[in-house]
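With one protein chain removed, the remaining protein chains of the complex are shown where they sit.
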């Protein structure tokens, strides 16, 4: 089994994959081959083609927001299914080769998103250092480790603690991120096929296009969730791409498609929205287990269903004159 | 087959029954025995006991509003089913015995509801006449017809044209009602059993109690209809009777329980309301045939249902470690 | 000062007036002359003509529901203002002349509404007695008291304990009502003029006609209250009278017109409903003092108002080319 991730080794996405593997049974993880990719789009193509079996990708970051590349891939197809989520605590270190002092630093390299998250620290502590772009935080660390000691002089990388350790770098400063406690959420996707069973602590991900001939369409869509007691935990708008003002919405809702209240909401969306992509129901990483109010419990839906079945069973087969 | 009505003969309820029989096939109407009652409550007891097979009763009047006696009977049981409606145009005549002139009138008798609807005319035309109560407009006519010519002198009845004709009275003035075009709507009920088949031009009658622990409960209830594109054509509040501020609502909605949008609304009500009495789906007397918007059409509900069925069919039988 | 009530003396409406006078200062009550009327419509005509200064009338009963006569008078004019409410506990006694035993009774007289509320007791205890109609429970008692001892033999009245006492009758049975704890609510109305000051425990009464060209109009109307955190404590539909299916709604809401949340709701209703009659804001008889959530507090509305004032103050006087 081949699992793709945004590489190279020791990226935050790689960490997410390692976290995901940790909670799987040994007989599965022993068979997993980890395959680095440079872009979600390429990895998705390989997933759909059968070259890899699963793929882990970042979907949102608590500071930077939704990850457009992943959202657009998810919006473009309903042939893939999200089967799990992972959350990685995002923290950065400033790492250099042995014997490098903070005061010697002239060049600091990292991925632009990481730079954005440490720019306050850099301005305060290394106001004169040049900031160079790398294709990932892991690549910044790896490339620094590959230099000759002379070349590496005066250089540092902003990367994850894991990357610093993996590539044998020395940590000059840690937790240098401007916003403490930032998190990135990742999703593990497979080709469409099997939806994970309901655990009682689940999440469902959707992409919907709104009916465009009606104002208030987003309101109407949210009312369908509200009418069934279903909470939204994420909402992200993305352009559909044809012209300004046309959006699709990427949504996470609490619950599993086997929860009657979720199924009822989805049926309603299917009626009113021109496009609804169901991207999967999967266990919540936080294990939270919100108990629905009685009116939204499975048994309440089932009773209502049986009541209507009984009544429609009493309808005469064809019109007569009463 | 015995059909009960609020008597005596030639009341407006009797007219409604005659109208109802007119549209039934001859092989049925030939077997119908018409049974007058003096109160809806008594007739309902007989209906539930099997002494009569159907009952016609007024439910609302365009001037006087809901008919409490009928509404309360309908609210108290879900063992009866409305199978048809009738609308009677309410018009009154002033009827007397032969050779009576308007100027001779001293006493005018009628049912209090009828008096209320002609009081303007009486004040204008017979300001000095005494107004006497009768138990129905038909009884006023019948009793006048039964008097000796001497006793009948100076007397008139406010009644329906049918009653005047049936009891051989002379019409001194017609259309004496203050509000032109008043109508009374009647329902034909049977013991629970068979719901008339869907005709495409149907109405459904319900009684609901609102959840009492939540403000905004009526709003929430109406939203369930709105979310399914179901229009209300009648809403009437009635006290539940335990204390002030607790109401049940008697509702007519457009459509038949076999219309998916009606069934979906009812399922939602069943979930949120402590009591929902389904009182029947039956053809609209006006034959109006409103076409639902595409999102509320049967086929749209059925497609959404099939989509969810397909998706839940893909759920793994039990949790595993993805 | 002349205060009208539905008479004769000792009716429940009279009791409501006595209760209302009890809580007024002596200098006012000393000047009040109590004037009995036989109908709300007549009394209202006198009120509008200036012949009386105030009028007390029943508006709803916890068993019988809304009082149509009063509701229709309130719906027809906005030239009167409700300034207070009263609630009377409804309980009935069976009263007769001295030396009458239960077993001797042949005729029981009362007002039809009262009869409806004691019919279970009568069926159980006096199955053979004839039930005769009186124009009010007080009239039944008064008329019985006026009979000669011989005429009064075998007769009883269903009336209030007050009426029995006032007319010197003997109570044969008390609390004979089928539903324990029934209440009637009364409103005290004056000619339009002065609205009672806000006490913090107030109620506001309205009559609205719904926009007839839009389905979902009742839903939309209720949303205006919900959006401003205003609870409904009474809703009663009444026909407008022109044709079936057209209703006005008589509403009580919690709060005073000087509460910003109530004023905001009324402004919204005024925009969307073709007719809104404001019938007054007045102290709640139960003194309940519900604290609005912060978002619905006066100060919150006032701050929002000041914020918009400040912003609109920054708008350029006329368009230019930025």
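In order of appearance the chains are A, B and C, and numbering begins at 1 in each one.
Keep this in mind: contacts are C-beta pairs under 8 Å (C-beta built on N, C-alpha and C of every residue); 3 or more make two chains touch, one makes a residue touch a chain.
Note that this is a predicted model, so its numbers are computed, not measured.
Novice: Over the full complex, note down every shown chain the hidden chain is touching.
Specialist: A, C
Novice: In the complete assembly, which of A:48, A:87 or A:297 touches the absent chain?
Specialist: Candidates A:48, A:87 or A:297; residue touching the omitted chain: A:87.
Novice: Of C:196, C:216 or C:245, which residue touches the hidden chain?
Specialist: Result: among the candidates, C:196 touches the missing chain.
Novice: Considering the complete complex, identify which of A:18, A:222, A:275 or A:311 is in touch with the unshown chain.
Specialist: A:222
Novice: Can you list, in ascending order, the chain C residues touching the missing chain?
Specialist: Contacting residues on chain C, toward the hidden partner: 23-25, 28, 54, 83-84, 188, 190, 192-199, 223-224, 227, 257-258, 263, 266-268, 270-272, 278, 281-283, 295-296, 300-301, 303-305, 307-308, 311-312, 314-322.
Novice: So which bits of chain A touch the chain we can't see?
Specialist: 60-66, 68, 87, 133, 179, 181-183, 185, 215-216, 218-219, 222-223, 226, 231-239, 241-247
The definition used in the following text is that only the chains that are shown with their structure count from here on.
Novice: Return the chain whose centre of C-alpha atoms lies at maximal distance from the corresponding centre of chain B.
Specialist: A
Novice: Which integer distance in Å separates the CA centroid of chain B from that of chain C?
Specialist: The answer is 27 Å.
Novice: Centre to centre, by mean C-alpha position, how many angstrom separate chain A and chain C?
Specialist: About 59 Å separates the centre of chain A from that of chain C.
Novice: Could you grab the centroid distance between chain A and chain B? Build each centroid from C-alpha atoms only and quote it in angstrom.
Specialist: Using C-alpha averages as centres, the distance is 57 Å.
Novice: Specify, in ascending order, the residues of chain A that touch 2 or more different other chains.
Specialist: Residues: none.
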